[in-house]
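Up next is chain A:
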Amino acid sequence: MSRAERAASLQARQLSLSLGGEPVVAGVDLALHPGEVVAVLGPNGAGKSTLLRALAGLQSPLHGEVLLAGESLAAMKGNRRAREVGYLPQAATVHWPLPVERVVALGRLPHMSPWQRLSAADGYAVDRALAATGVEGLRRRTVTELSGGERARVLLARVLAGEPNCLLADEPVAGLDPYHQVHFMELVREYAGEGRTVALVMHDLNLAARFCDRLVLMDQGRLVADGSAREVLDPGHLARVFGIRAVYGESEGEPYVVPWGRA
Partner candidate 1 sequence: MTREMGRPWLLTLLAAVLAGLMVGSLTLGYVAIPPGQVLGALVTPAETPVSLIVQELRVPRTLLGLFVGASLGIAGAGLQGLLRNPLAEPGVLGISNSAALGAVATLYTGIAATAPLALPAAAMAGALLAMLVLYGLAGREANVQTLILAGVAISSLAGALISVALNLAPSAHATTEILFWLLGSLADRGMDHVAWGLPFMGAGIILLLTAGRALDALSMGEETARSLGFNLTGLRFRVIAGATLAVGAGVAVSGSIGFVGLVVPHILRPLVGYQPARLLPASALGGAILLLLADMGLRLASDEVDLKLGVVTALVGAPFFLHLVLKTRRMTV
Partner candidate 2 sequence: MRRGSGRGTCRHRLRCLPALVLAGLLVLAATRSVAGNPPRVVSINACTDQLVLKLADPDQIASVSEYAGSPSFSVMAEVAKAYPKNQGHAEEVLVHDPDLVISGPYTNRATANRLEALGYRVVTLDSPDTFPGIRDNLRRMGRLLGHPERAQRLIERMDRILAAVAAELPPENRRLRALALRPNGVTVGKGSLLDTVMQAAGLRNVGRELGAGSYRELPLEHLVATQPDLLVLASSDTAQPSLAQGVMHHPVFDALESRREPVWLPGRLWTCGGWFNAEAVARLAEHAYGIRVDSEE
């Protein structure tokens, strides 16, 4: 599985963003490195999703810039950006009852010229993505008829098929049962293990602590903490940012945290 590691890291510099005229992200500096899984945490309305969309090049900054391997994302052609940065939106829907392998093949679109059909290389990438997410058996099934867990993996496979160096996903495990949450996290860990960059907007503090290399905490549009789970999920942050107190523990050398009451 080892691939040549390219130094494709995504970087936000003094990034300020607005949503419908309202400023929602202010002066954020954030660097994502190859091989790491980063969780973006924060209460509702903290600006996590907007930040992620800007990192994906889907929103132009009010101030500051996003750099992809040192190059401005805004100046980049859509096609090239799409090959480098894969984005999985929140509660992604598929509007037509497409077969699973068609959905996954859509991930290859940035690699295809306008009238070209799927090449052998494209087909290989689709097969790999289907295998990596364990949905080969569903390839002929209709995507709209899948269960939530199956669908989440198919949509992940769609992004993975594009083989982007950066994978950005907005609340990908929300609505999944615990088994599928853990499965999903393992899949993205594996992907990061290939030297890719992964950033996930999440609400589950424990999944973040358990599976992510680095946690980033946002509050009211600002980055308030950036580091390991122990550093970011300390009682002070939880009280100030989320307004909760928690019970802490450790299992297999990894910390866990259980929200216990309002602060």
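Keep this in mind: a residue touches a chain if its C-beta (ideal position, glycine included) is under 8 Å from a C-beta of that chain, and two chains touch if they have at least 3 such contacts; residues count from 1.
In picking the candidates, the idea was that all candidates are chains of the complex that A comes from, given by their letters.
Only a predicted model underlies this, so the values are computations on that prediction, with no experimental measurement involved.
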| query | What candidate from 1 or 2 touches chain A in the complex under consideration? | reply | 1
| task | Note which residues of chain A are touching candidate 1 in the complex, please. | result | 53, 56-58, 77-83, 85-87, 89, 92-99, 101-103, 105-107, 109-110, 112, 114, 117-118, 120, 122-124, 126-127, 139-140, 158, 162
